[in-house]
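Removed from the display is one protein chain of the complex; every other protein chain stays in position.
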Amino acid sequence: MEEEYEGGVVKKFMYVNRKAPFGTIYALEVLEMVLISAAFDQDVHVAFLDDGVYELKKGFNPSVSGMKNFSNTYRALDGYDIEKIYVEQESLDERGLTADDLVVEAEVLSRADMAALMAGMDVILTA
Amino acid sequence: MAYEFNGKSIEADEEGFLVNINDWEEGLADLIAKDEGISMTPEHWEVINFLREYYSEYQIAPAVRVLTKAIAKKMGPDKGNNKYLYELFPYGPGKQACKIAGLPKPTGCV
Partner (left out) sequence: MSILHTVNKSPFERSNLDSCLNHATKGDAILLIEDAVYAAMKAGTFAARMTDAAKQFKVCVLGPDLQARGVDPAGVIDGVAVVDYAGFVDLAAESNAVNAWL
């Protein structure tokens, strides 16, 4: 489960997004936390389920309400070497969305597979 | 703090990062650079322009590591390395260059 890496321990981290991008600051805060976590050479996983899938919806535009347009920032994850991005199929279905509606390429997992992935994590942060 | 530029007072935080990104213009960049002890060359501008493009694309200032990699990808390994970038911006291509580019402090910079 844990392996030695350049003198440090690499843990499996999962950041679980399940809130819509607006209404609370959670979505933006989790995104910033994910970007910062990239500096620590950990095994980072980012999951989107429930209303969290709305965070990745194409065309969502926070600048309309005077906020920073952090929709574009999800596309920066790749440059930060964060490539393990997962979206839950059932959450997409419930909201009438498909993987084509999302701003990033993500692996679409069934709810059961998402649960199984979560079960193998060392640290989980859900918001 | 604030920068006095063209008869205006441009608001900045205590470290010298602009409070409002829209206040930025090229002349102001020269002034901020001077404050930092840097005289701008085309090589400096290349990095500054790259940072501004990155910001306009992703809405964040990249961490140094990410910046270095992205520059290597776009301009080649001769420029996308720590040595080259630190020679241009001795106090860090993340922090110092972002300041001159009028961007906030890099996200994921620790």
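So that you can tell them apart, the chains are marked A and B in the order they are listed, and the count of residues begins at 1 in each.
Note that contacts are C-beta pairs under 8 Å (C-beta built on N, C-alpha and C of every residue); 3 or more make two chains touch, one makes a residue touch a chain.
Small disclaimer: the values here were computed from a predicted structure and weren't measured.
Undergrad: Considering the entire complex, write down the shown chains that touch the omitted one.
TA: In the entire complex, chains touched by the missing one are A.
Undergrad: Among A:E32, A:D50 or A:D101, single out the residue that touches the unshown chain.
TA: A:D50
Undergrad: Which subunit A residues would touch the chain omitted from the figure, given the whole complex?
TA: Residue positions of subunit A that touch the missing chain: 16, 18, 26, 49-50, 111, 114-116, 118-127.
Going forward, only the chains that are shown with their structure count from here on.
Undergrad: Report, in whole Å, the distance between the mean C-alpha point of subunit A and the mean C-alpha point of subunit B.
TA: Here the centre of subunit B sits 28 Å away from the centre of subunit A.
Undergrad: Flag every residue of subunit A that touches subunit B in the complex, lowest number first.
TA: Its residues touching subunit B are 32, 35-36, 38-39, 68-70, 72-73, 75-76, 79-80.
Undergrad: Quick check: in the complex, which residue numbers of subunit B touch subunit A?
TA: So the residues of subunit B touching subunit A come out as 57-60, 62-63, 65-66, 69-70, 107-110.
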